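Complex shown without one protein chain; remaining protein chains in place.
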Amino acid sequence: MALTLEQVRHVATLARLSLTPEEEQRFTTQLSAVLDAVEQLQSLDVEAVEPTSHATLTSSRLREDVTRPSLPPEKSLANAPAKSDTSFAVPKIIE
Amino acid sequence: MQLTDLTMLELAAKLAAGEASSEEATRASLARIQQVDPKVRAFLRVDEAGALAAARASDARRKSGSPASALDGVPLGLKDIFLTEGVETTAGSRILEGFVPPYDATVVRLLKEAGLPLVGKLNMDEFAMGSSNESSAFFPSHNPWDVARTPGGSSGGSAAAVAAREVFGALGTDTGGSIRQPAALTNTVGLKPTYGRVSRFGVIAFASSLDQPGPMTRTVADAAALLQVIARPDAQDATSADAPVPDYSADLEAGVRGLKLGVPREYFTEGMDPEVEAAVREALREYERLGATLVDVSLPHTKYALATYYLIAPAEASSNLARYDGVRFGLRAKDARSLRDVYALTREQGFGAEVKRRIMLGTFALSSGYYDAHYLRAQKVRTLIREDFTRAFQQVDALLSPTSPVPAFKLGEKVEDPLSMYLMDIYTLPCNLAGLPGLSVPCGFTKAGLPVGLQILGRPFDEAGLLRIARAYEREHDFFHRSAPL
C-alpha cells in the first residue's frame, strides 16, 4: 500500500520524531515500498490461526513479594540530562 | 605463533597448565587491537584497565588453584548491546552516547563470575538494526577478509574482532540473523540459542520476542564452552527457560552417523550467489560421506517470513525504543525548549535513518485501523512458520542451509536500498520467528577469498545437537585455522 505524506506525518507525531521535510518525503517512498512488499501476507487465509505473540509459552516465572534494595538516587539520576535535587527535570509540562 | 592465535579452549589449557597468564593473554589481545583495529574498526571502546584488573585477579585464582571456571582468564569482547556497569554502553546509537549503566547484564555478570576479562565493547548496527554494521552511528566496521567489505551485522564488530583475532571470543545478539550472518561473512562460528536459553536481562532490546544473545567464536568447541557459561535460567527474565542445561561439550565429537538432516528446498532459491550455493552443496555431500542421511523437506511458509519479520520486529522496536526520550538518560537535544521538543528533537537527532525507518514502520503497523491487517496478521503467519518447523522436525534431526545468500558485500553497496538489505536475512530470520536454535559454521571460501557459512537449525533446546553436527563438519576442514589477511 502507498502511504500518503499526511500518514507519514501522523505516524511521526505518534512516534515523537520531528522529521525534516526531506525525511518525510524519503520515508513516504521507502515505507510504501516496504508495505507493498508485506502486502503478500494478505493472500494467506489466517482466519482460523492463533497468533503467536511470545516465542515461548512454557515459562511462568514470577517473583515473591519481597523488597530488594533500590538504587541510591545519585545512581538513578547519574545519567539524567537535567535534574533538580533527586528529581528528573523537564521543561514545564503544560496541561 | 602468537597467544592471540589460540582458540579459547587452547588458551584455557595453557592457563590451566601455567604456560601462560591471563594478563599475558589480555595484553596480547590489547596489543593486537592496537595493531589491527585501525583497519578493522571493530571496537567502540576498549576497557584496558578493567580487563587487566580482571586478568590479574584471574591469574591469582589460577595460582591459588581455585579457578572460577574452565574459561577463567580468557579475554572476551562484548557487543555494545550488553550493559556493563560503569562502562559506557551505546548500542551503536548517538542517543545513548555517554550512557554509563548502573548495572551489569545477567550474561555480563555470569562472564565476570566465570573470570573472563572483558576487553571492550564492539561495534554494531544501531540498536541491532541492520545487516552490515553501516547503521552504527559512529563508523562501520570492516571485514578482516577484505576491509573494503562489510563484516555483516548487526553483530559485525563482534564477528570482525573474533575473525581478526583481537579477542578470543565474543558475545553477540541475534534478532533475525545478527549472530549467524556476520559469522558466515567472517569465517567464524556463531550460535543463536533457543529463545529463552540465555537471559536477555541487561541486553538492550530490539525486538523482545525475537532477541537472543549467543556466542561468537572461532571454533565449535569454543562456542560450546562459552554457551556453557551463559546458558541458564534467570529470575530477572520472565521469558528465560527452565529447561535443564546439558553439558554442551559432552557429545561434540559424536559425529553425524545415522542422523537425518533436512534440506529445506525453500532455502535454495534464486538470488543465491552461485559460489555460496556450491560451497553449501559441497558441505551437504560431506555430511552424507560422514554417514548422515539427507532428507528433502519443505517449509512452505518460508516466503512469508521476511514480511512477517518486518512487521513484528519494527512493531516491538517502536515500543522498546520509546524510552529513549531525553528525560532520564542519554541524549537530550540542546535546542529543546518545550517538552514536545525534548521528545521529538532528541529522537530526531539521536536516532539514525534505519532506526527511524523501523520506528515509523512499527508505529504504523500497530496504529489504529492497521493493527489487524498488519501486526495481528503477521503474528498469525508467525504461527504458520513455527508449525512448518514443528512438522519438519518430526522427520529430521536438524536442517541445513546457507546462512547468507551472498558473501560479504562492499560497504556502501546497499545502504540506500533497505529492501535489498533486508533480503540478507531471508535464511536466518525464520528461525527467530520460531524461537529455534541456529548456528553458522564456516564452510569454505569463494574464489575471491570471501568466507561462506553453513547454517544448521535445530529443535528447541537442542543446541548440543547443532554443535555436534557443526563439529563433525569442522573436524574435516582447516577453515578455522586460516587467518584473515590483515
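Lettered A and B in written order, each chain numbered from 1.
Please note the rule applied: a contact is a pair of C-beta atoms (placed from the backbone, for glycine too) under 8 Å apart; a residue touches a chain by one contact, two chains touch by 3 or more.
Heads up, the rule we're going with is that contacts and distances are computed from a predicted model.
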| item | value |
| --- | --- |
| Hidden subunit of the complex - UniProt protein name among "Aspartyl/glutamyl-tRNA(Asn/Gln) amidotransferase subunit B", "Dehydrogenase E1 component domain-containing protein", "Transketolase" or "ABC transporter permease" | "Aspartyl/glutamyl-tRNA(Asn/Gln) amidotransferase subunit B" |
| Identified contact with the non-displayed chain, of B:T194, B:S249 or B:T363 | B:T363 |
| Option touching the unshown chain, where B:A60, B:A235, B:A250 or B:A448 are the choices | B:A235 |
| Option touching the unshown chain, where B:A322, B:L419 or B:L486 are the choices | B:A322 |
| Interface with the unshown chain - residue positions in chain B | 82-83, 89, 91, 96, 99, 101-103, 105, 200-205, 207-209, 235-239, 315-316, 318-319, 321-323, 325, 327-329, 339, 343, 363, 366-368, 371, 375 |
| Interface with the undisplayed chain - residues on chain A | 10, 13-14, 16, 53-71, 73, 76-77, 82, 84-95 |
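Here is the rule we go by: only the chains that are shown with their structure count from here on.
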| item | value |
| --- | --- |
| Of chain A, residues touching chain B in the complex | 3, 7-8, 11-12, 14-20, 23, 27, 30-31, 33-35, 37-42, 44, 46, 49-56, 58-59, 61-63, 71, 75-82, 88, 90-94 |
| Chain A-touching residues of chain B, taken from the complex the two chains share | 98-100, 102, 195-196, 209-210, 233, 235, 237-243, 303-304, 306-308, 310-311, 318, 322, 325-332, 336-345, 347-348, 351, 353, 356-357, 359-361, 363-364, 367, 373-374, 376-384, 386, 418-419, 422, 432-435 |
